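Yeah, one chain of the complex is gone here, protein chain that is, but the others are all in their spots.
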Amino acid sequence: MSDYSLPNPGTIEAVVSDEPRGTLLETLHEWVITVDHKRLGILYILYSTFFLLVAGAEALFIRIQLAFPHNHFLSAQVYNRFFTMHGTTMVFLVGMPFLFGFGNYVVPLQIGARDMAFPRLNAFSFWLTAFGGLLLYYSFLGGGGLYGVGNAPDVGWFAYAPLTARSFSPGHATDYWALALIVSGFGTFGTAINIIATVVSMRCKGMTLMRMPLFTWLMLVVSMLTLVTITPLTAAQFMLLIDRYLGGHFFDTQAGGSSLIWIHFFWIFGHPEVYVLVLPAFAIANEIIPVFSRKAIFGYPAMVAASVGIMFVSLSVWAHHMFTVGMTSTSNAFFTLSTMLVGVPTGIKIFNWIATLWGGRIRFTTPMLFCIGFLFQFLIAGLTGIMLSVSPWDWQLHNSYFVIAHFHYVLVGAVVFCIFAALYFWYPKATGRLMNETLGKWHFWLFLIGFHITFDTMHFLGLLGMPRSIYTYQPDRGWNFLNLVVSLGGMVQGVAVLIFAYNFIASLFQGEIAGDDPWDAWTLEWTTSSPPPVYNFEEPPEVHSRRPLWDLKHPDDPDWEYEA
Amino acid sequence: MSTVSTRLPVRAAEWHLPYKGRVGMSALIAGESAIFTIFVVAYVFYLGKSVTGPRPSDVLEVPIIGTICLLSSSLTIWRAERAIEDDRMGSFTAWLGATIVLAITFLIGTASEWKKLIYQDGLTISTNLFGTTFYSLVGLHATHVVIGLALLSSAFLFSLFGRVDSRQSERFGAVALYWHFVDGVWVVVFSVVYLIGR
Partner (left out) sequence: MQAKRIGRLARFGSVAAWLWLTSSMLAQGPQRVPSTLAPASTPAHQIFDLSVFVVSITGGIFLVVGGLLAVALFRFRARKSDSLAEPAQIYGSTQIELAWTVIPVLIVVVLFLTTARIIFAIQDAPKPTAALDVTAIGHQFWWEFRYPKYGVVTANELHIPVSGNAASRPTFLTLTSADVNHSFWVPQLAGKTDLIANHINTMWLDPNTPGLYLGQCAQFCGTQHALMLLRVYVDTPEQFDAWIKSQQQPGRQDSAVAAGRKVFETQACMNCHTVSGTSATGRFGPDLTHLMSRATLASGAMDNTPENLREWIKSPDSFKRGALMPAMQLSDEQLDQVTAYLETLK
């Protein structure tokens, strides 16, 4: 028994937040030059919220066009640009920056560090990502080249060669696409390095690897996966630019080049990428579900092992996106098996979450509601993933709306739901105020209903033979009614997102004051004030278990007595 | 500010974490390895698939001197690392200088090889698949040598002006790690391009 230097929540004097306020320009300047991980985290999140609205609006345009057969709302070219930009934006400018934003904000706080390992690299990475986004959207103006009419890339987010070759894709739109992703890719790469170094080298005293909060653990795993995921894409993009600008032949079918190698390279990136998106969502659920069921996470070591397992297995399944390109039957069988195996560690996670809920005392706050939505939806999405991995069936389902439904179920139903959960959960920490619960519930229920109207229906369109990436369809195919339903669901989601946006801004001024620990949670970020001071902790904390605040709140029954 | 005392486990051993620079550099190397892997795979995949000549066996000569230089530079930088750890700064500067000279020799070798290929054999990046993959892969590696050279040179300048001592040994360790990586990649590139692919 010795001294335990963890500050008692609520006892830190609140002098720190009383910095003198400068002019607007000074404040802006401060935010631009900041190297503070919390400010950068917030910048990331604002940036991705903005692009969520933009790409969401693009989705709504897509849905208006498809609401009726032979619709003339968008022309073929504009539609193709919109779905390309929608997919690219959602994956690279919404999903990744959101998740790395949370990583930035939360990880140093959870491990009791003062900042990231390399604060300046951190700022640099953010601005690279931001610049990448600008570059991508600048293509709307500059994509046609100096004299052409402006346009944006229209090759799909997977940009299969040789459609991207100069001869099939003149102008500069494709170059903007490649450059933007290279630039933001370097930003992501930098952040991943930073998070790894932070988690490995900056943990506070006593925080051994097996005492790290699961959020931090998963951010570490995601960052490691990112290292070997985003870089193949960068390499392939360089090859594409070599082809387009230096007359190279990597993907030039006239000179013996191969389209297949691009497809392989893209999915060697693309498949692990989807786990890069979903693991942080798991990370968020790992924090929120225990807190609102009032129980320790069930099977912590298994959760860690499953995450690491997913990381490794996900590197060997990429060709399940390629069942129709004509691989040998043995390859098809191999990738079917490896893909199905991902279900095992993922299943462990689902079961552990259910076991965490079991015997708990579940509080249905907005963040928890979003996590529950996530659990159901991810279960379904995972099972449709298993259906897709059945390669003969995938010969039917590939590139149909069934696939669109599958991946929106994961990307929206799991990732976006968890992002919303995280926003509600950590908002009070970052701003000092809670978001409005009533509006939050409206947001949740509307979004949930809209989500299911939209994406449940899409599965049937796929089964009825509707391919993706089509700007219009024939009225005699039997897809009319279902498409209309899908489009209406999209509109409901739009309303929900608008409510969220209002709540997000309004709560900044009217929200209830949160205090340090509004949710009665257990990890280190809740020991410091809300918002935390620049230096995070008055004194470097020291921990003895996975739930330092539990130990503090239950001195008679601390966690470390049970942890193996 | 109050602290609470609780029942606590026996005090953990002293708290030691790895140096963040080294961790960061290892992470960078892992990512870079993936980039190189992609380029190497492309090179191997397209071996013998060029529609027109020249073929590798027609034009490539094994760069023995360059390779010896680059590989031995791993040795010299290792000596420099040891020197800076023991605060032998004169020796450090000398070994570092030797590393730089070896690196420059390597780059000169590559430059003259490319000159021959372009002007004598007419092989450019747009000639055929071999040209495309060859210049990309070797060029990617050469770019890394140049970056490493810039890092080494700045360390060298600092040490000439006496601004480096053993307190920077960990930082220099990270740079050296990068250099070892560049060397290691060359072993792969060399085997693929000049041994297997010829």
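Observations on the structure shown:
Here the chain labels run A and B in written order, and each chain numbers its own residues starting at 1.
Rule of thumb we're sticking to: a contact is a pair of C-beta atoms (placed from the backbone, for glycine too) under 8 Å apart; a residue touches a chain by one contact, two chains touch by 3 or more.
Everything quoted here is computed from the prediction, not taken from an experiment.
Under the touch definition stated at the start, the shown chains contacted by the missing one in the entire complex are A. Checked against the full complex, the one of A:76, A:246 or A:508 touching the unshown chain is A:76. When the full complex is taken into account, the listed residue touching the unshown chain is A:399, out of A:316, A:399 or A:431.
Check A:121, A:315 or A:355 against the missing chain and you find that the one touching it is A:355.
Take subunit A: the residues that touch the chain left off the picture are 75-77, 80, 154-156, 160, 162-163, 168, 253, 256-260, 293-296, 298-302, 324-326, 329, 332-333, 336-337, 340-341, 343-344, 347-348, 350-352, 354-355, 357-364, 372, 375-376, 379-380, 383-384, 386-387, 390-400, 460, 463-465, 467-482, 484, 554, 559, 562-563.
Operating definition for what follows: only the chains that are shown with their structure count from here on.
With each centre defined as the average position of its C-alpha atoms, the distance from subunit A to subunit B rounds to 33 Å. The touching residues of subunit A, when paired with subunit B in their complex, are 1-8, 11-13, 117-118, 189, 192-194, 196-198, 200-203, 205-206, 208, 223-224, 227-232, 234-236, 238-239, 242-243, 246-250, 255-258, 261, 265, 268, 538, 544, 551-552, 555, 558, 560. Within the complex formed with subunit A, the subunit B residues making contact are 1-9, 11-12, 15, 17-21, 23-24, 27-28, 30-35, 37-39, 42, 45-46, 49-52, 125-126, 128-129, 132-133, 136.
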